[in-house]
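Missing here is one protein chain; the remaining ones are kept as they sit in the complex.
By written order: A and B. Residues from 1 in each chain.
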Amino acid sequence: MSGLFPGFLTLSAAMFALGALGVMVRRNPLVVFMSIELMLNGGNLALVTYARYTQTMAGQVFALIVIAVAASEVVVGLALITGVYRSGRRLDIDDLSEMRE
Amino acid sequence: MTWPILGVILAIPLAGALVVAAIPASRARLARLVLIGVTAATLGLTCVLLVAFLAVPPLSDAHLSGTANGSSLKSVAGPISFQFQEQVAWLHTGSSLSASHPAFNEGNNALNQAGPPPINFSFHLGVDGLAVWLIALAALLFLLAAITLSRRQERLRGFAVLMLLSEVGVMGVLMSLDLVLFYFFWEAALIPLYFIMIGWGDANRGRAALKFIIYTVAGSLFMLLAIIGVYFISGASTGVYTFDVPTLIAAQAFVNGGSHSVLTVFGHSFSLLNAQDWLFLAFALAFAIKVPLVPFHSWLPDAYSSGTTSFLVFFAGIVSKLGAFGFIRYDLTLFPQASHTFQPLMMGLGVASILYGALSALAQRDTKRIIAFASISHLGFIVLGIFTLTIDGINGAIIQMVNHGLIIAALFICVGAYEARFASRDLRELGGLAKPMPVMAGLFLVAALAGLGMPLLSSFVGEFLTLLGAFQVSPAWAVVASLGVVLACWYMLRLYQGVTQGRLRLPNGEVEASADRAVARLGRLDVGAIELTVLAPLVALIIVIGVYPGPVIRYTRYSASQYVSAANRVAAESAAPAVAGHREAAG
Partner (left out) sequence: MNPTFTMVLCAVVLGLPTAGFLVNVLTAGRLPRPVVSLLGPGVVLGAFLACLVLLVELLAQPPGGRGITIDFWHWLNLSVGSGGGAVARSGFNANFSVRIDSLSLLMMLVITGIGGLIHVYSVGYMAGDPGYNRFFAYMNLFITSMLLLVMSENLIFLIIGWSMVAFASYALIAFWYQRPTAVTAGRKAFITQVIGDVGLVLGAFLIFLNLRGSDGKLLHTVDLQTTFANVGPGAHFHAGLGPVGGGLVTAIGLLLLLGAAAKSAQWPLHTWLPDAMEGPTPVSALIHAATMVTAGVYLIARFHPIYQQAPVAAGVVAAVGIGTALMAAIIGCTQFDIKRVIAYSTMSQIGLMIFAVGAGAYAAGMFQFFTHACFKALLFLAAGNVIHALQDEQDIRAMGGLSTRMRLTFIAFLVGSLALAGIPFFAGWFSKEELLSSGLALGPAVPWLWVLGVAVNVLTSFYIFRVVWLAFRGQPATGRASAAHEAGMVMLIPVLILAGLSGVAGFINIDFFGFRPLTLFSQFLQPVVGTPVAHASDAVQALALVVGTGLSLAGLGIAWAVYGRRVIAADLISRRLPWLYQLSLQKFFWDEIYEVALVRPALACADTVRQVLEPRFFDQLVSGVRDGVATLAGDLRTMQTGFFRDYSLIFFVCAVIGLVVLGLRLT
């Protein structure tokens, strides 16, 4: 079991990196959201891995909290995306740049 | 006094602000009446406070001057005695005993070793012979400002609310005995003042308000840091972490706090600034900006020249005194050693303000700017007096703080009255107005004469004592400062004569005969009922204090002697090494 820890951590890092890349390069908000989920889950994986490694529960608890936060975040995000879609605009985050100075 | 009079004095304008805010905007007259009523009630209570304060006599002469055998030069005045104290715990996170104190530490785990000491501050109010006069002055000036406020003032309700809020702030600054509370009120007064400045006044007001806020906030930030510094450093040295001013003064945390590290260059020893010096300077910066002293003064002429008369009555009258008040209350008592270290610097700044303000006043053409620079000059006298660290000097400074409030308010009302009638503040456009407005000219003359230190008007005694104090410390500086008196005569006469004497002249370019006819067409111009109501008490007080300054001065002198002995706690100890140091340097 202990030999697998580096593997889990590598996977976690890879998930996080892929997610980050997706956030940075994709233009469809839905895909960006999926990338964020990927990052969060990469983090979760690392938390759980360390929890097992140290034989404590703190990491597990954190992972649960992250899942809860991710869920609520998706709710807000999807609501925003739906709102944008219903206003008749394209689902392209480069179009949504009214916040620039 | 069994009831919390100070708290009530603070509560009345605060409640008044809420009431005025609730009045519909259309009923401006009602708002004005409520404003006058509230400020009058505040003044009434303040008078009760003053009477109650004066009913407690200062310690008897014999008590003060120590043993009866004439050892009057000994330092025997007691600690600063605050009366009517009210204290309510506000935020307490635990015992004020030091976290790093051994007794406290034993029971704690290692994680908390470097943890923060508890934060304790309380709603602690109290007055002494310094504050009580300024509180009375503030209450009077706010009432007069309220009366001066024109019924036709646009957005009157907003002005009234902001004015009452600033009254709360100003009173709070003067009453608070807790550093955090003091800082709170200091900033709280700033906000309504800023909004009044930006909302009412002439076209230049935006720029003036910006300058004011940049300056004062910059100063306040340093003071905030210094307050935190006082808390930690005094706590570390005495073991008691507190923001409470009487406790801090009594603890004498900085009396010998921090020795100077000495830097030796080519055989000359320079002592570097220690912690106390830095704290002193940070406080002094905030106060010097508020006063203002000369390098920090540039907000003042703009603020004074762009504000409305009503605003200037209390803004110029009392807000500038808060800086001088701070110097006495906080710099002298908390940092006695640094007060002596920086005495030459502060006296120098005072003299520089006197001369710079006087010279600038000579060059201005705008009547309000003349008064603004005159004010800088007068406040220079006050700071000079404070940092003589003599009883006479501080006593003179306290008297001058009150007098200057009265005089500058009267001057602004006069100049404002001319501006209201002729829509001009330019000396080149006005002249000879004593003819159509003789009574106004008479009142203006009294105010102007008081401004130049005429005997039997209020400021003579104050300036006399200030210069006497300065003369004891440094005759040369007293002589230079007295040049300011000569220049004061010059610029005050220039102002008074420019407006009231010479050829009758109106801003539309009419001179003499044609101006005469124009004035005749304008009908009755002389002082109106409201102006008379406002000017009469000011002029009366100027004359009464001038003719019989005894009662006021006796009480302020008692306070002054307390502050001097607070500031001089260190003198005996620091004098000896200083002399030794000189010898060393000479050798």
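The rule we apply is simple: contacts are C-beta pairs under 8 Å (C-beta built on N, C-alpha and C of every residue); 3 or more make two chains touch, one makes a residue touch a chain.
Here the structure is a predicted model, which means the values were calculated and not measured.
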item	value
Residue in contact with the excluded chain [from B:Ile328, B:Leu449, B:Val519 or B:Val534]	B:Leu449
Contact with the hidden chain (one of B:Cys47, B:Leu345, B:Val486 or B:Ala536)	B:Val486
Option touching the unshown chain, where B:Ala22, B:Cys47, B:Ile214 or B:Ala520 are the choices	B:Ile214
Residues of chain B (touch criterion as defined above) contacting the omitted chain	58, 61, 64-65, 72-77, 210-211, 214-215, 218, 295, 297-299, 301, 356, 359-364, 388-392, 395, 432, 434-435, 438-439, 442, 449, 452, 454-456, 460-461, 464-465, 467-468, 471-473, 475, 478-479, 482-483, 485-487, 489-490, 493-494, 497, 500-504, 548-550, 553-554, 557-558, 560-561, 564-565, 568-569, 571-572, 575
Interface with the undisplayed chain - residues on chain A	20, 23-25, 27, 32, 93-94, 96-101
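FYI, only the chains that are shown with their structure count from here on.
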item	value
Intercentroid distance (Cα basis), chain B paired with chain A, Å	59
